[in-house]
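Note that this complex is displayed minus one protein chain, with the remaining chains in position.
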Amino acid sequence: MSVKIFAYILHKKGVADDTALELLSAAKKIDPNVSVTALVAGSGDALEKVITQILPSFNDVWKISHDSLSYVIAETVRPMLARIIPKGSIVLVPHEHFGMDLAPGLSIKLESAFVSDAIDFEEIMDQKIKLVREEFNGQVSTHVVCDISHGAVISVRAGAFKPEGSKTGKGQVTDKTSEAIEGGIPGQKRRYLEVIEAEVGDVDITKSDILVSVGRGIEDQDNLDIIHELAETIGGDVSCSRPIVDAKWLDKSRQVGTSGKIVKPKVYIALGISGSFQHLGGIKGAPFIIAVNKNPKAPIFQVADVGVVADIIEFVPALTQKVQDIKA
Amino acid sequence: METALISPAKAAFLGIPTVIFSLIIPVVGVAVFAYIMAKRLAPLVRALPDERLDRPCRRLVAVLKYYFGQYKHPRYITAGIIHIALFIGFFIISLRSVTLVLSGISEGYHLPGFGGELGAAYDILKDYTVTVMLVVTIVAMIRRGIFKPERYAVPPKYGKDHTKEAVFVLALISGLLISDSFFEGSLAAANLQQGIHSESMVLGTTPWVAALLLSGVSTESLQSIHIGAYFSHELIFFFFLCFLPLGKHFHIITSLPNVFMMKLDKGTVKPVRWGVPDSRLDELKNFGVNKFEDFTWKHMLDFYSCADCGRCSDHCPANAVGRPLSPRFITIKSRDYSFRHYPLLGDFIISNEPLIGNILEEHEIWSCTTCGACEEECPVMIEYIDKIVDLRRYMVEEGMVPQSLQKPLGALEKRGNPYGKMERKRADWIKDKNFADTFKVKVLGNGVKAETLFFVDSVTSFDDRIQHIGRSTARVLRACGIDFGILGPAEMDSGHEVRRFGEEMLFQQLRDKNIEAISSTRAKKLVTADPHAYNALKKDYIGMPEVEHISQVISHALVEKRIRLKPFKEEGRVFTYHDPCYLGRHNGFYDIPRKVIDSIEGLKRVEMGKRCKDRSFCCGGGGLYLFYEPIEEKRMGQVRVEMAAEAGADVIITACPFCMINLEDAVKTSGLEGKMEVIDLVELVDRHLEI
Partner (left out) sequence: MEILVCIKRVPDTAENEIEVNRDGTDIERDDLVYSVNEWDNYAVEEAIQIRDKVGGNVTVVSVGDENAEEVVRREMAMGADQGILLSDDVFEGSDGKGVATILKAEIEKGKYDLILTGAQADDGAGQVGGMLAAMLDWPFASLVNKIEISDDKKISVGREIAGGNQEMNEMDLPCVLSIQTGINEPRYVGIRGIRKVASVDIPVHGMGELGLSPDRIGKAGAKVNCLDYFVPDPGEGAEMLEGSTDEILDKLVEILKSKGGIK
């Protein structure tokens, strides 16, 4: 197969996102022999730092470096990419906040097909690719066949592929800036103003080693006491999934997930959390995950290391007691 | 009759005959009073209709019981006695006051029939009454002004303290009593000075005290005091009359009609619009209470009738746990609104502004669990639940429904249960392995028939914990020898809370489907273990067969010896019974469940102090209340569990699935796990069945 595969590299403050190497391994799943080209847009030293980091992993890196990209917004990048990516290519984009902004429109501009939130690639057939997606919150999966005769933009779920760590890239950088800005800086109809940082709560869960995380299974705000007690007993911090924040039972700063905080604890205790991928997307660094949930079919058990089927309202106080006994 | 002083009918002041004042004061007083009353009636005329004149005999009985009998007053013993004393006193001295007013015009006037011995006897009674009332008034003033019982306090968000008005009115009453006493005392003193026999002196009464005090005063001064006292009485009397409709003392006038026109059907909910049948509801432009004039005239009369005694809020569980609801202030705020918009002077302010967001707030109205504690306490039968439901009907219409309730309401619309579970899983609770092995519950329809239909309702069908109550009910019904079945997937939620949350059309949809399903089974009797379902089937549905709560079924079976219960063997356990609101207050079953419990030999049962029977404290509410997230400081269930613990109980028996959920939760959150148990009445009976 001779189709060209591009991977869009996300980065922040001069550091490449974990998804960079995940996209690389996703691309290798499509075609193990493919030479993947990294697409990276930004400006100044930060961009150069990112390029240095990814260089060992990719054969080719196409960069767009321009002051208008000091804060990258999809509206500006999309037309630039459309100018430089050859028709018929496959473009992999991480399926997250930026990717969701960028990718669907990019497929229109490239006149290619679009598949979102792919979690696996199964088969390449003649001009077609068979991939796996999830629907209904991961309750069912579906095989999707995508016609790639005119190329495709595919957004790839973060964490679905193990990062490619081989670092066997040739590391050749091509500056595509002039081509990308030919005809002017696009996307001026949407202008970036600022980022309003989420309030930092009293506890910074991104720095915790042990997280006692609570989800919908807690049922009631008053029951949160048992979670705080356990956290205190084992020396961890309390975090939670989105429903708890939506119900305003805990502060937004405690929320783990793609729309909350990205945490990297050593031990993660998921209590009454079903384990949606948005939540799991917030857990990085492969912690040891212990899951307690009433529902034996809860998806969290698929990613946890140890699982217990129990009602947390009964189980957690018992666990707290046990740990206290041992400590005494 | 010869007297030592000139009477007000004959006296003169600065050369003017005082009879002129005796004529002018009543005429002006009555005219002003009539004017004020007309203004007060104005909003009632603009209000929505209400039907309150049916069943006159029952209404008369209610008047005798609640008005003349002052039935609710002794629930608060001190305030009750004070009120009853003043109430009786008012009736006695009102005759005297009328006599006085007329005697200012015609000297020596007495009411027809009061000329002879009856009059003399009345005078004695009256003198004692005046004396007692004065003492009571002073006690009341001290109580209100100095001791200030907590329930009269006005939280800052609800405005200014009402103590001044209360004390002022008490002062007016004492003024009436004192002036009367001096009017009479001055005459007696003068008569005594002149050696004229005075028959009106009764030893130890206030006129007697006044006469004693005035014994050394000159006749001339006594004459002035006599006339002065008379006109003081006259002025206070008419001032008081006109003052009544200006505040909480309006109840002196309105409580009689308010009691007569009280709601007779407990546990029901008023129709969306009186006089508009369900089939024509679609023609109504709007539902519920948006602006003030959307209340019915009777509900406005309720506002006028509130004596601000605070008993409702004192017993309101929502108020007790710090929810933003105090029933008393729903009334006070509405009355203030009415007075502001229908002023005595100047134009009426007819505005279309919604009450919600102006004088009432959304959470305030959602906070009510419709437990009925407030209405149970109110001495003048003011209604709250219907008003709350009407306000909610408006909020539902406007889409102002808390997010937490929208999902269950949507699920009820689409699936007939608030959980959104599939209809076909509604009877899965009878498929529980251990249960199904020993018992096959009939699902009625398709030729399967039974005498009795067990209406299960959603919570018992779908909640893991409550399914146990369902299975216990089934076993108990079988033990009682009752041929029964369930509707299974054809059953819908009873809609009890749907209606009380103001979603009338959804309720009617659920009700109509249920009525159709129930009728098609041709069952002769309905049984349920859920008081909310019971209340719905009995009060909200039409044309249903006889409905019984499982506690009634058990009670009959015990009496008829169809079942026997084993003795309770565990030592040291103390039980208490928690009255579910919709079994107790709304349906009056207090003794039946207690008798069932007490028929278990060796079971020790205590009451939770005063908070039992019609003063039971709501667990937090059933049906949709499980989904509502209130603003509160504490859970109601927790307060209730603490009451049980305080009573020395370690097992709470209830007879409602929702009480079970709320109280079991509360046991966990109160840290009483392992120390306190909650059990449903039917589970208790199931455990003790002697087979």
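A and B are the chain letters, set down in written order, and residue numbers restart from 1 in every chain.
Just so we're on the same page, a residue touches a chain if its C-beta (ideal position, glycine included) is under 8 Å from a C-beta of that chain, and two chains touch if they have at least 3 such contacts.
Nothing here was measured: the structure is a model prediction, and the numbers come from that model.
Visitor: Would you mind spotting which of B:Gly15, B:Gly399, B:Gly543 or B:Gly674 touches the chain that isn't drawn?
Guide: With B:Gly15, B:Gly399, B:Gly543 or B:Gly674 as choices, the missing chain is touched by B:Gly399.
Visitor: For the chain left out of this view, which of A:His97, A:Lys170 or A:Lys207 touches it?
Guide: A:His97
Visitor: Decide which residue listed in B:Lys10, B:Lys414, B:Arg564 or B:Lys675 touches the omitted chain of the complex.
Guide: Considering the complete complex, B:Lys414 is the one touching the chain left out.
Visitor: Quickly run down the residues of subunit B that touch the omitted chain.
Guide: Output for subunit B: 281-282, 287, 396-401, 403, 405-407, 409-411, 413-415, 419-424, 503-506, 509.
Visitor: Pick out the residues on subunit A that sit against the missing chain.
Guide: For subunit A, the residues touching the absent chain are 73-75, 78, 96-98, 100-109, 113-117, 130, 133-147, 150, 152, 187, 189-198, 209-210, 234-236, 246, 252-253, 255, 258-262, 266-267, 269, 288-291, 296-297, 301-310, 315, 318-319, 322-323, 326-327.
One rule holds in what follows: only the chains that are shown with their structure count from here on.
Visitor: Just give me the whole-number Å value for how far the CA centre of subunit A lies from that of subunit B.
Guide: That gives a centre separation of 58 Å.
Visitor: Could you please specify the touching residues of subunit B with respect to subunit A in the complex?
Guide: The contact residues of subunit B facing subunit A are 404, 629, 635, 638, 665, 668-669, 673.
Visitor: Name, in rising order, each residue of subunit A that touches subunit B in their complex.
Guide: Residues in contact with subunit B: 219-223, 225, 247, 313-314, 317.
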